[in-house]
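Note that one protein chain is taken out, while the other chains of the complex remain in position.
Here the chain labels run A, B and C in written order, and each chain numbers its own residues starting at 1.
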Amino acid sequence: MIEAPNKRSAQIDVFVGQPGGMLKALHALQSQSEANFLSPADIKLVASKFGVPVAKVWGTVTFYSLFATTPRGRHIIRVCENAPCHVVGASDILAALEQHLKIRAGGTTTDGLFTLEATSCLGVCGVAPAIMIDSTVYGNLTKEQLPALLAEYRQEAQA
Amino acid sequence: MKSLNELKSLRERLEKGQQLAEKPLRTIIIGMGTCGIAAGARGVLLAIMDELAAKNLSDTAVTQTSCIGMCEKEPLVEVVVEGKSTLYAYVNGEKARRIVLSHIINGEPVTEWSVERALGGRV
Amino acid sequence: MKYYRAHVLICSGSNCAIKGCQTIKDALVAVLNKHELQSEIKVVDTGCLGWCEQGPSMVIYPEGVMYSRLKNSDMDEIVTEHLLKGRFVHRLMTQSTDTLGLASPLNMTPFFQKQRRVVLKNCGLINPERLEDYIHAGGYTALATALDKYAPEEIIAMVLDAGLRGRGGAGFLTGKKWSYTKAALGEPKYLICNADEGEPGTFKDRLILEGDPHLIVEGMAIAAYAIGASKGIIYVRGEYDLSIKRMEQAVLQARENGILGEGVLGSGFNFDIEVCAGAGAYVCGEETALIESIEGNRGEPRFKPPYPAEKGLWGLPTCVNNVETLANIPAIIENSPTWYRSLGTENSPGTKVFTLTGNITNSGLIEVPMGITLREIIYDIGGGIPQGRRFKMAQTGGTSGGCLAEEHLDLPMDYDSLASHGSSLGSGALLIMDDSHCILDLTHCFLKFFVHESCGKCTPCREGTPALYKLIGKMTAGQGNQDDLELIHRLARTMQDSSLCALGQTAPVPVLSAFRHFWPEVEAHMTGNCLAHKCFSGRGSKHDH
Partner (left out) sequence: MTIELTINERIVCVAEGSTVLDACAKAGVKIPTLCYHPDQQIKANCRICLVEVSGQRSLQPACAYPAQSGMAVYTSTPRVREARKTILELMLASHPRACLECPRNLKCELQLLANELNISESPFPRYERQVPADLSTPSLKRVPEKCINCRRCVHACLVTQGIGILYTSERGQETVVQTVGREPLGDLSCVLCGQCLQVCPVGAITEIDDTDKVWAALADPKKHTLVQVAPAIRVALGEEFGQDPGGIVTGKLVSALRMLGFDKVFDTDFTADLTIIEEGHEFLERLKEGESLPLITSCSPGWIKFAEHNFPNLLRHLSTCKSPQQMFGALAKTYYAQSSGHNPRDIYVVSVMPCTAKKFEARRPEMQDSVYPDVDVVLTTRELARMLKQAGIVWEALAEEAFDTPLGISTGAGVIFGATGGVMEAALRTVYEVVTGEELGRLDFTAVRGMEGIKEADIEVGKQAIRVGVAHGLQNARLLMEQVERGESPYHFIEIMCCPGGCIGGGGQPIPTTNAIRQKRIAATYLADESMVLRKSHQNPAVTTLYEEFLKRPLGLRSHELLHTHYTPRTK
């Protein structure tokens, strides 16, 4: 869904001058992107609104792991690979996801539905091993549960 | 925003339900922190709402709280009947329905699923 | 600023107005006038208190007592009993649904018996989305007391007396930090709540933000009053979706009810809070990096001095406090510094929230007095190691902390005891590992985190963390030699000594602590032996993707 630039521009106006406003604007633009990324046009828009050079916005965007500058899948699967998940079998979960989705961490499935990302701690170690799909966390996972979980998202996409 | 929209509409239903009964006889409290949700609290909440509606139990309030710290035992569900509280651990949809039947309708807590039992080790 | 000894907040939300709020207010004012209390007690109109089905309601501060289903005829009793004699009118006090109180059999379980819940007192008990639940549990009493009874300097003195130390990891005296910001020149001053929790194995802040968001609003308001800040910012890590939503909601509720904004609780103190979301960078937990991030920049730490107290957000005096630190403030104000000091140890007063993760039966989150031993936490509260395995090691303070071995089980958990063993209390993460794990394999895993999260600004961290990761990887692949060991030591020393911020300075800690406490196991890898049978299984370095 591509909206008219003036509408998008008006949406981020409210963030200008706010503490953390630029990150809010970038979050807002990325969340509207079908392919979960910030396009060159997004970056230019933010630069002009906030009165900073585009290269500086680029520098900021590429710094943060929640932002992407290339298209990603509709759903982002984040797999924690830090120690608390590692000691209870996170590497098996990542391996199972890689196998099931036929992509490596960092890749996107051919149907454009999922991007798999290895990430730092998600802060839900109490239910480790955990993954996050978009903004939803799934914990106490076993690799056997994964196919059914992903199937839910596939069904939703087809509906 | 799949889960959040769902949560929101559930919450609206919840609050409506709560307002109907001025002073609920029975309360079911579901742990809806990130840990709880990650462990499946959403499905538990749905099952409870569903079971209560099916059994027409409009005098039972359903509300939420956050994590009490026993993340590993999530989803946690507390049932309060006449001031007496029972906390259930590792609840899933199926267990939730049985808790409604046994504890809410028949007044018999399902003690083997209580957290005191669970604290002795994973059930 | 005029001091009132009590504030009465009367709900004037649209729902209550129907039920006769205005007449209640008039009746109350009439009674107050009759007793000539108008100069001592202030009546404040607020937005809806959210307890609509219970009719016209009011909250009296500093006690934070809520009365509901009020009738005009109740006003006399409330004024004479509560406001004059200090006795609560129990028959009018609001009923709440939470019952998991002292009588619960749960409190008799070891999991709760050894805990002392100050910061977490409401977590898991109240509905975090309802201001009235928080208020019913005694919330905002401390803020009202602070505004009412104490000058800002007195608040700082109380926090200093309590000996509260920063709960983000460094353990700096909170009162001291406040006094620096208070003394700094420049307006406005900022108070930032650091909720960019990213330390692997830590989720205490998330739990407080999700479970008791108003506690943070209250803690921040008191802190801001003490240091003279008019603007507050909560910087929550971007992955904490629910925390961001709950905090935003709490701030909104507080604003609508006169707890934030112009004239907090009817006083002359102005304070408001903005919620910011991070975007996935662990290093933003460092206070100057966090400030850079709020300014819209790459979250890279600044060189200090100048310190944020002097030149922080947009060059103005700024105080950055951790979530758990701020969550302790209301309890200190309410119960006195002496009470606070009765908990914990001499140099580490109070309680500490720990997150138990890894191979432990009851993984989760606990709050215990400082100084409790590791053994008590693991075996009494944590329920021991599952599957009949043996405890091997515990990493304290998160990835930048060190690993403790079996012989340290009776070490008291406080700032100084842990520091003396090359470890740290840090953010309160406790990762428990059983004997199936290899120390080097884990160290490799810890380092991968730093490789991913190094900001890239200073050379020792940017180039050093990947080098350290590769060198340890060489050892887990069975290709390490004596030269590598020497190189690892030299690199670790340099990173600790010369990195710009704590991330680079502490990244080698897991390596050094592994070498210090598990040397025979490390050494065995040099001769092709992994005692836990985790390494060199033909996979080389397992973590490379």
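Methods note: contacts are C-beta pairs under 8 Å (C-beta built on N, C-alpha and C of every residue); 3 or more make two chains touch, one makes a residue touch a chain.
The structure displayed is predicted, hence computed values, not measured ones.
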Inset, instruction - Kindly name the visible chains that come into contact with the excluded chain. - result: A, C
Legend entry - Sole residue of C:L173, C:L409, C:A467 or C:L485 that reaches the chain not shown, by the stated touch rule: C:A467
Inset, instruction - Pick out which of A:A35, A:V52, A:A95 or A:L113 touches the chain that's been left out of the picture. - result: A:V52
Inset, instruction - Tell me which residue among C:K42, C:H136, C:K457 or C:H525 touches the hidden chain in the full complex. - result: C:K457
Legend entry - Residue numbers in chain C that touch the chain omitted from display: 281, 298, 303, 305, 451-460, 462-467, 470-471, 483, 487, 490-491, 493-494, 496-500, 505
Inset, instruction - Kindly note down the residues of chain A that lie in touch with the hidden chain. - result: 40, 43-44, 52-59, 62-63, 69
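Operating definition for what follows: only the chains that are shown with their structure count from here on.
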Legend entry - Separation of chain A from chain B, taking each centre as the mean of its C-alpha atoms, in whole Å: 31
Inset, instruction - Could you please state the distance in Å, as a whole number, between where the Cα atoms of chain B are centred and where those of chain C are centred? - result: 27
Legend entry - Per-residue multi-chain contacts in chain B, two or more chains: 4, 34-35, 37, 67, 71-72
Legend entry - Junction residues of chain A - those touching two or more other chains: 123-127, 135
Legend entry - Of chain C, residues touching chain A in the complex: 197-203, 206, 231, 233, 235, 237-241, 274, 276-282, 293-300, 313, 355-359, 363-365, 395, 399, 429, 431, 433, 437, 442, 445-446, 448-449, 452-453, 455, 542-543, 545
Inset, instruction - Note which residues of chain B are touching chain A in the complex, please. - result: 1-4, 34-35, 37-39, 67, 71-72, 74
Legend entry - Residues of chain A touching chain B in the complex: 123-127, 130, 134-140, 156
